[in-house]
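Take a look at the structure below.
Taken from a larger complex, these chains appear in their original positions, while the remainder are omitted.
Order of writing sets the chain letters: A and B. Residues in each chain are counted from 1.
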Amino acid sequence: MKFIKEQIDLIKEKDPAITNTFEVFLYPCFKALIYYKISHYFYKKKHFVIARYISEKAKRKTGIEIHPGATIGKHLFIDHGTGVVIGETAVIGDNVTMFHGVTLGGTGKEKGKRHPTVGNNVFIGSGAKILGNIIIGDNVKIGANAVILRDVPDNVTVVGIPGKIVKVG
Amino acid sequence: MKFIKEQIDLIKEKDPAITNTFEVFLYPCFKALIYYKISHYFYKKKHFVIARYISEKAKRKTGIEIHPGATIGKHLFIDHGTGVVIGETAVIGDNVTMFHGVTLGGTGKEKGKRHPTVGNNVFIGSGAKILGNIIIGDNVKIGANAVILRDVPDNVTVVGIPGKIVKVG
C-alpha cells in the first residue's frame, strides 16, 4: 500500500497534465509497475512461466514491457510508455524518469548480465536505446532517439547516434 | 457524420494499400480520431477524468495516444499509429500526415504551453520526436527518427538528431 501511495504522489508531481488523483489509476506506468511487482515476486520464487505470463499481460495492457527479472529502484516514472522494453538483467537506480519507446536492452552478443545498469536521477528521452551490459552514471540526461552503447559518466547529457556527450555538469 | 465521411475519403486517398471502403473501419487512425473527438468534448466541459479515461482506452485499442486537450485541424492522417503521442498543449494544422512512433511532446522543462504547434500540410516520418513549445512551419517534411527541438521555417525538409535542414522549397 505504501508503494501505491508513493506512486500516486510521484505521478502527480511529475506530470503537469494531471488534474485529479483518480487520473493516476489510468496511468500505464502505475499499472505496469504493479504488474512488475507481482511478476518479480514469482520470478524470485523461480515460477518463471507465471512471471512471464504476467509481464506479457502487462505489456498488452500498458505497452510497457518489463522483464520479471529486472531490478528497479524507487520512484521510477515512465511517461506514456508504449514501446518501453526493460530487459531481464537491467538494473535501474532511484528517481529515474523515462519516456515511451525507451529500451534497456541487449546487443545480442552477450550472455549473462547483458542489459544496462542505470544510476540515480537519470532522465531518458523518448525512443532512446541503451544497449548492452553498460553503466549509465548518476544524474545523466539522455536525449530522445539517442543510441547508447558505451558507459556514460555521472552528470552529463548525451545525445545522438551513437551517443555523444554534449554537456557536462 | 460529415467527419466520418471525410475520414473515409481521406484514408482511401492516402493509403495505397487500401482495397475497400470497409477496410477504413479497421484503421487505428479512424478509431483514434473518433475517440479523440469524444474525449475532447468532455475535456472542454472540464470533465477531465472521463476525458482521460476515454483517451487511455483509445490508446490501448489503437496504440495512438492523443491527449484530450490537444487541438487538431482538418484531415489529420496517422498511418499505422503504434507509439504516437500527442501532448495536451500540442496544436496541429490542416492536412497533416504522421506515421507511427511520432511524438509531439514536452521537454520536461516547460510549464503551460509545452508541446509543439505544427503548421498545415506537414509530413512527419515514423519515429520522429518533436519536443517543446516550438513552431513547425507549413509544408515542412520531417524525416524518420529525427529529433526536433527548435522552430522550423516553412517549406523545408529536416532530418537527423538534432534536426537539420537538408532541403529548402
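By our rule, a residue touches a chain if its C-beta (ideal position, glycine included) is under 8 Å from a C-beta of that chain, and two chains touch if they have at least 3 such contacts.
What you see is a predicted model, and the numbers here were worked out from it, not measured in a lab.
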Shown here are 2 copies; how many are in the complete complex? 3
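In this text, only the chains that are shown with their structure count from here on.
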Starting from the mean Cα coordinates of chain A and chain B, work out the distance between those two points in Å. 25
In the complex, chain A residues that touch chain B: 16-17, 19-20, 22-23, 26, 28, 61, 63, 80, 82-83, 97, 99-101, 123, 125-127, 143-146, 159-161
Please output the residues of chain B touching chain A within their complex, sorted ascending. 48-49, 52-53, 56, 59-60, 63, 65, 67, 69, 82-83, 85, 87-88, 101, 103, 105-106, 108, 111, 114, 127, 129, 131, 145-147, 161-162
